[in-house]
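All protein chains but one are shown in place.
For chain A:
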Amino acid sequence: MRKLALSDEILLTIDKPARYIGDEVNMVKKDLDKVDIRFCMCFPDVYEIGMSHLGIQILYDMFNRREDTYCERVYSPWVDLDKIMREKEIPLFALESQEPVKNFDFLGITLQYEMCYTNILQVLELSQIPLYAKDRTEEHPFVLGGGPCSYNPEPIADFFDFFYIGEGETVYDQLLDVYKENKRLGGSRKDYLEKIAQIEGIYVPSFYEVSYHEDGKISSFKKNNNHAKDTICKQVEMNLSDTFYPKKPLVPYIKVTQDRVVLEIQRGCIRGCRFCQAGMIYRPIRERDVEFLKSYACDMLKATGHEEISLSSLSSSDYSALSELIYYLIEEFNGKGVNISLPSLRIDAFALDVMSKVQDVKKSSLTFAPEAGSQRLRDVINKGLSEESILKGAMDAFRAGWNRVKLYFMLGLPTENEEDIEGIAVLADKIAREYYTITKDQRNGKVSIVASTSFFVPKPFTPFQWSRMDTAEEYLVKQKFLRSKLNDQLNRKSIKYNWHEAELSVLEGVFARGDRRISKVIYDAYKAGCLFDSWSEFFHNELWMKAFEDNHLDIAFYTSREREVDEILPWDYIDVGVTKAFLWREYKRGISEKVTPNCRRACANCGADVFNGGVCYESREGAAL
């Protein structure tokens, strides 16, 4: 029998022991004596969140196809186990072999959101790996990072040996081949880093030095090692129908957030919303072949036994063979105990038809993400969703029997004024009014509208990367104002308002656009007890504030400051294809309320055509909206 790293006593005392035992269906088992490279993949959050992440499943599958490599997994131990592991000095272990992570060759950490940064330190510390890269020796694994937050890795740069900028499918093989070669030649840790620093997409922070002006801005960013590159070019996989995708994803025992087959239908987005980082860094949009998707859907459902399949993409309605794919899925699986879930669909006749086929109309709700309350502000952010189309979509749905609507907005977008905020309340009310134009015997009880607001956080590689972000106080004033406006509405009783925590967003804002000096703040906050910051019950703002104070760093410098066009931004050394000139152009267009058409209507010359594929090279004749 497999020996577990934790004793029965521990496993039976903690919450959800299944988080730590591995052995899930489709888990890869390998003979440790027959592999050369041991790679531990980490999602720095609790198991249920980490297991829901598609990227890890793709890489897990990809690495394990290599005979010489065994890729295992680790997630953040929940606070109950964290305590026990510290007390008993149990080293953090990987789920597959149950062996300590510190004995591996690599610890790869995926960076999906900024608020997981202290969890990274937890994983390192529990693994008994030095937190700072500079303190690691030949015995320690290489700690690498990838994923969306690696597009500005500076705030956590000191904790990582290197970062991988781009989509995982492309150069990982090279990384592993070089590792084996370096080991065979008896090369050192530094030798390895120097070799991989020459691979496209690899960023070794220790090979660069940053200096600052007196006002805190960056004065220079220079490499101090000749093997390092001047700019790090994001790596993309251009042919998505001829690449890795797990046919047999892992099936957890306990319920996880995405307990279903996830089918990625395309990468990237044509829309160009000016606040959206994913929409910029994953350019250009690349579709997967519909036949590829059909066959993967069948194989994955068969190999997992999941009762749900979900299509994943930033804006599914833009996938060109969408109706073919969805009707195929309905035909094949609906009514056979498989639910089909369709997030990020624009509400139109097609969507309503599909939804009525796959969902219980009475229970499901419509989702709109207008993001801003007024047309003016929607033009500023380039969100091509008009009030007219929202009202029409809602009305069509009401007629078809729906009576629940969810609306998502952001507060604090650039140029926002009181009218824009009030617009949120007015729009919610207008939707309710539409509903009540239907005669009583034709409608389905009362309408229920849920409006949610989150706070706008400017992200690197978006047109708003230069923008000022509101302070927590400003956010709260806006939230209060909106609440009072919602209360003024005729249909206020039908409208529920949900909001996010302001302090958390401010911190996220610091990490998103922070520089290397932030590392120390994260370190101090972690040491003071910050962990699982994205879980509001564990978020301790006062500890964070103290850490900033102790390090003489001003939050406002990172958040509520408008940047100039010529300021050196901490992430400027990364080339994502989309050019800084384009982003600046978009920023200016945004401020002057000019809409930029989507990639299929007209190319805006963003720069992503350097990757030689995807939408940039589609013909635009007669293209749809």
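Throughout what follows, a contact is a pair of C-beta atoms (placed from the backbone, for glycine too) under 8 Å apart; a residue touches a chain by one contact, two chains touch by 3 or more; residues count from 1.
By our rule, contacts and distances are computed from a predicted model.
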item: Omitted chain, identified by the protein name its UniProt record gives, among "Radical SAM protein", "Acetolactate synthase", "STAS domain-containing protein" or "Copper amine oxidase-like N-terminal domain-containing protein"; value: "Radical SAM protein"
item: Chain not shown: contacting residue from A:G186, A:G337 or A:G445; value: A:G337
item: Residue of A:L54, A:V251 or A:I568 touching the missing chain in the full complex; value: A:V251
item: Residues of chain A (touch criterion as defined above) contacting the omitted chain; value: 1-2, 4, 8-9, 11-12, 17-18, 21-23, 25, 251, 253-255, 301-307, 335-337, 339, 359-360, 363
